[in-house]
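All protein chains but one are shown in place.
For clarity, chains are labelled A and B in written order, and residue numbers in each chain start from 1.
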Amino acid sequence: MQDTLTNEEICKPENMVYHRTALLTEAPLSYCPGCGHGTAHRLIMEVIEEMKMQANTIGVAPVGCSVLAYDFMDIDMQQAAHGRAPAVATGIKRLYPDKFVFTYQGDGDLAAIGTCETIHACNRGENITIFFVNNGIYGMTGGQMAPTTLPGMKTATSPFGRDVETMGHPLKITELIANLPGTYFVTRQSVHTPANVRKAKKAIEKAIQYQKLNKGLNFVEIVSNCNSGWKMTPLESNKWMEENMFPFYPLGDIKVPK
Amino acid sequence: MATVKGRIVVDTERCKGCQLCAPVCKEGTIAMSKNLNSKGYQFATSINDDCTGCINCALVCPDGAITVYRVKLN
Partner (left out) sequence: MKEVRLMKGNEAIAEGVIRAGCDGYFGYPITPQSEVMEYLFANKTKERTGMIVLQAESEIASIHMVYGGAASGKRVMTSSSSPGISLMQEGISFMAGTELPCLLMNCVRGGPGLGTIQPSQSDYFQAVKGGGHGDYKMIVLAPASVQEMYDFAKLGFELAFKHRIQVMVLSDGAIGQMMEKVELDEQVPRWTDEEIVKLHPWAATGKTPDRKRNIITSLDLNPVKQEIINRNLQKKFKHIEETEVRFEKIMCDDAEYLFVAYGSSSRICQKAVALGRAKGIKVGLLRPITLFPYPTKELAKLAKQVKGMLSVEMSAGQMVEDVRLSVNGAVPVEHYGRLGGIIPAPDEVLNVLEEKFIKEKLLCKTH
């Protein structure tokens, strides 16, 4: 008899084991199908909801695909100029030291135009949390080469592949900032498999918890896909990411508190 | 005999048909519908009763389109 439970008998509120967090708004996400941004948004909002921190959180949105992050996150947010989110977050956090302040940035925003703001916020040990989504490309502007684009990788501005002789090398900004005394917790995660999603959520929890300690900047890189920019299906892009991005940007904690 | 029974409910208007959910379902429960939603996407749908409510599909769904239910069987 138990084997023949109807849909109605199973789909009762008390049996619900997963539903999108209430801190994501009803607005449909503006991201391409299969883009990791959506999952990254969801995890951050899940943690803020679980920690009951909505009233205490101020987020900073970047310029890039996630420029409209504030449309999807049901928290107070400010939209920053391209690359300046760490400076904006610094201004907020210095004046509201008890609030949870985070930035959400892409690789062009954080590691090209905003390198100066990123490095100095890290070096000052600002008590903010940076969520850094690295997909090796400028997504919103149409797939141009990013500071993180892999050698040989084809983009709209490296149509024959990134030639490191003339276009420079990909920047491992996360390893770079992990060397600065002002960073406290630095980790690299991904959100493309259930196991990786679970690990990434734990890392996000730590990066939010640690801000309360006032020990420095907490930094979570999420290596992600850009199936539109990479010109692949979502499933192909995740496979390509595993085979090409992860060897160059290996997952795992880079700096953990002693 | 399975000790748990699960069901997924897909918000078919939020689903963009990216297909990331289907391969992470160990029970092979999810496929893309032949129907399209209002935006023209083939949305995820359940094709059998083997769901265990493991939430793998919901974890990787970038659009938060999947709600999962689970009941324990005696």
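The definition used in the following text is that contacts are C-beta pairs under 8 Å (C-beta built on N, C-alpha and C of every residue); 3 or more make two chains touch, one makes a residue touch a chain.
Remember, it's a predicted structure, so these values are computed and weren't measured experimentally.
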_Using the touch definition given at the top, which of the shown chains does the missing chain touch?_
A
_Per the touch definition above, residue among A:120, A:198 or A:239 touching the missing chain_ = A:120
*For the full complex, which residue in A:28, A:91 or A:182 touches the chain that was left out?*
A:91
*Using the definition of touch stated at the top, determine which of A:46, A:74, A:109 or A:221 touches the missing chain.*
A:74
*Looking at A:60, A:111, A:153 or A:173, which residue reaches the missing chain?*
A:60
_Those residues of chain A which, in the complete complex, touch the missing chain_ = 54-58, 60-61, 67-68, 70, 74-81, 84, 87-92, 94-96, 99, 116-117, 120
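Simple rule for what comes next: only the chains that are shown with their structure count from here on.
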_Touching residues of chain B toward chain A in the complex: what are they?_
1, 5-7, 9, 13-14, 16-20, 23-24, 41, 53, 55-56, 58-71, 73-74
_chain B-facing residues of chain A, complex_ = 2-3, 5, 7, 9-12, 15-21, 24, 28-29, 31-39, 42, 191-194, 197-198, 233-235, 238
